[in-house]
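For this view, one protein chain was removed and the others were kept in their places.
Right, chain A next:
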Amino acid sequence: MADLWRTISERHGELLSALGQHIEISLIALMIAVVIAIPLAVWVQTHHKTAAVLLQVTGVLQTIPSLALLGLLIPFVGIGTLPAIIALVVYALLPIFQNTYIGLRDIDPSYEEAADAFGMSRLRKLFKVELPIALPVILSGVRTAMVMIIGTATLAALIGAGGLGTFILLGIDRNDAALTLMGALAAALLAIVFSWLLNVMQKVSWKVSVGVVAVAIFGMVGSQVYTYVTAPKETITIAGKLGSEPDILINMYKELIQKADPDVGVTLKSNFGQTSFLYNALRTDKIDIYPEFSGTVLASLTKPSAAQQQQVTAGKDNYPLAKKLLAKQGLSYLKPMAYNNTYALVVKESFAKRYDLHTISDLGKIAPSIRAGFDLEFIDRQDGYKGIQSKYGLQFKVDSMDASLRYQALDRGQINLTDGYTTDAQLRQYHLVALQDDKGLFPIYRGAPLMRTAFAEKHPQLVAALNKLAGQITEKQMQTMNYAVSVKNEKAATVAHRYLVQHGLLKEVR
């Protein structure tokens, strides 16, 4: 609880702006859904077959998993707010359409007869009689849609649309429960507040409601237009996955690019949730550059043959193969950085010193006294604990534990060995060391900028600028930078800039 208050007070500025984004995305989506669904439901009152079809269609749309829907939308509409809003609209259609349709359909026919007999026009009947009578049912549909939208909008953060989901995703990524809780609580509170507002609007006169809604629309459309108008015309979009490390890297890319060509505008989109989102966005020209790891390229983005697979298993550098396979897809994989961000077996510095541990093989001499805590995934992987047993011939007493708990458990001495990643901030935070994978068990994950070949050919000076990072940044340095961002809460841009200056990378190439 104390953590939560501290997090809120530290990040109240970010919280407010994320809240603003969240409200904006949610309300725009809700209004678009209302504007589509209600007229549609009115129209199908006289077309019952179409109504049945539409109910089916909106129902099917709602069963599409939100992540899948976001992924499907990226090739068509890109990343950011637009696909998020489209996805939210798609989800909101069913409850609003269904309730409006049923609300209107179930009106006692004698009211319709009365309205007709008094010579009301079709429109007057709709607005004076039918919609007011169906209003409570319609509004309950709108309320359902709204609560759903506010909840689902947390996923918008996955595709760079911001909002409260950013905190939830970052909190999960950084194992910061207070951060996740803050995002989740804010979203829940928002849903409650808006549900209440809708209730109030139902009771006050419709003129007031329409006024409030009109002002809200005007404000949002205005801010959208302003953003659009003031955006630089020629921009390069660089995106990155969730977490501090990609965030630091893309900030470096940005500085290097702007140093090489001060006229070019660079937009950063950080904290994308899924590799496939970025990959599709890159291939469909929605983003221009993102940092990718060679191991991921071979596992998820390309289909290496069995022979090729064989070449790279034995801990060999897999970057050349990744580059070759990507080139076939029309993608250019620039030169990689020094560090290898892969699995590691991790012990305390003091523990390593006491037993003189440098490599995984060194563990052999003290294996019986080791108490290890691995996450379930690692225990089960061939290139995880299974490989440790077969390739290194090591057996430990192993507890399975959640990934989020293992570093704390190690710090408290409940275990003395765990699995982790070589660039994790916690290595620095808790004074841990990663043992060297001397037999080459773990796959290699080398990071480098990925872009379309056409883009690379068109911008040779940018390629040269980004290649300045080739062979730079060690695992220790990356740990330190991750620590600065995710534990010390420094800005990724600050940390990136500091590194570039300290290592003389901002000097002119020529």
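Definition applied: contacts are C-beta pairs under 8 Å (C-beta built on N, C-alpha and C of every residue); 3 or more make two chains touch, one makes a residue touch a chain; residues count from 1.
What we mean here is this: contacts and distances are computed from a predicted model.
Per the UniProt record, the chain missing from the shown structure is "ABC-type quaternary amine transporter", taken from the list "ABC-type quaternary amine transporter", "Acetolactate synthase small subunit", "Sarcosine oxidase subunit gamma" or "Lipid-transfer protein".
Only one residue in the set A:D116, A:D285 or A:E457 touches the chain that does not appear here, and it is A:D116.
If you put the hidden chain back, the residue from A:A41, A:L104, A:V129 or A:M481 that touches it is A:V129. Within the complete assembly, residues 108, 110-111, 113-121, 124, 128-129, 132-133, 135 of chain A touch the chain that is not shown.
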